[in-house]
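The complex appears here without one of its protein chains, the remainder shown in place.
Right after this comes chain A.
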């Protein structure tokens, strides 16, 4: 008579763990692979990339030199950085105040107004593009960086995010501050901002990334080589009849680096911010 082997408790504990690790490894591979592919490709010639070469090559320095001769790198990065940083700071300033206001001040119209703000999330940008472009044209803001950032700084999503986070902000703090004679702007600046700093940090990461990677609107607004941002430059490189994919990869890596840096530097605050500033 054969005995049916029952797994030892150790094996029984290990099995689900192994399964978890395998699943996670596959998921990690899927998300990391494009970056790995990008890195590998940046070291190969265009022809090798088309052939699907999967090992590192020796063309990295050639690709870098070609990229730097074809693209005015400092100018393009300055343009992108200028737009992204200004957009981020202005969006945070406007939208955090709006989120704070929506939560703190009670009025009859508050929730209707708020619903209206949220409703704008449902309108796709493509539908707004032409009217916005006409407005920018009349205002003389075409081909300017301020034309890119103006329509984005009152972000319904960021307002929503700040209002949701503000719900956790203890009203007692505000009441106490009022008793101590602080004005509303002082409460916002000296109490709300420090308490909510991880919310601010998370907002910074989200807005910076969106703005840095923004493509369609800058494409419509910008008209000259001198104002172009990195996303437009990479797109232009990649659309040649015979694109030099090695150069395109260098462009893609350089375009990805700032968002990666911002994310890694602020990762801890970002995660904390997504979980809520006030425990």
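Just so we're on the same page, a contact is a pair of C-beta atoms (placed from the backbone, for glycine too) under 8 Å apart; a residue touches a chain by one contact, two chains touch by 3 or more; residues count from 1.
We adopt the following convention: contacts and distances are computed from a predicted model.
**Q** Name the absent chain by its UniProt protein name; which of "ABC transporter substrate-binding protein", "histidine kinase", "Nitrile hydratase" or "Cytochrome c oxidase subunit 2" is it?
**A** "ABC transporter substrate-binding protein"
**Q** If I consider the whole complex, including the chain that's not displayed, which of A:23, A:120, A:171 or A:223 touches that chain?
**A** Of the listed residues, the one touching the omitted chain is A:223.
**Q** Which listed residue, A:70, A:186 or A:213, touches the chain dropped from view?
**A** Once the missing chain is taken into account, the touching residue is A:70.
**Q** Pick out which of A:105, A:185 or A:241 touches the chain that's been left out of the picture.
**A** A:241
**Q** Of A:134, A:176, A:257 or A:275, which sits in contact with the chain we cannot see?
**A** Considering all chains, including the one not shown, the answer is A:134.
**Q** By the contact criterion defined above, which parts of chain A meet the unshown chain? Give residue numbers in ascending order.
**A** Counting over the whole complex, chain A touches the hidden chain at residues 50-51, 70, 129-131, 133-134, 137, 142-146, 216, 219-220, 223-227, 232, 235-242.
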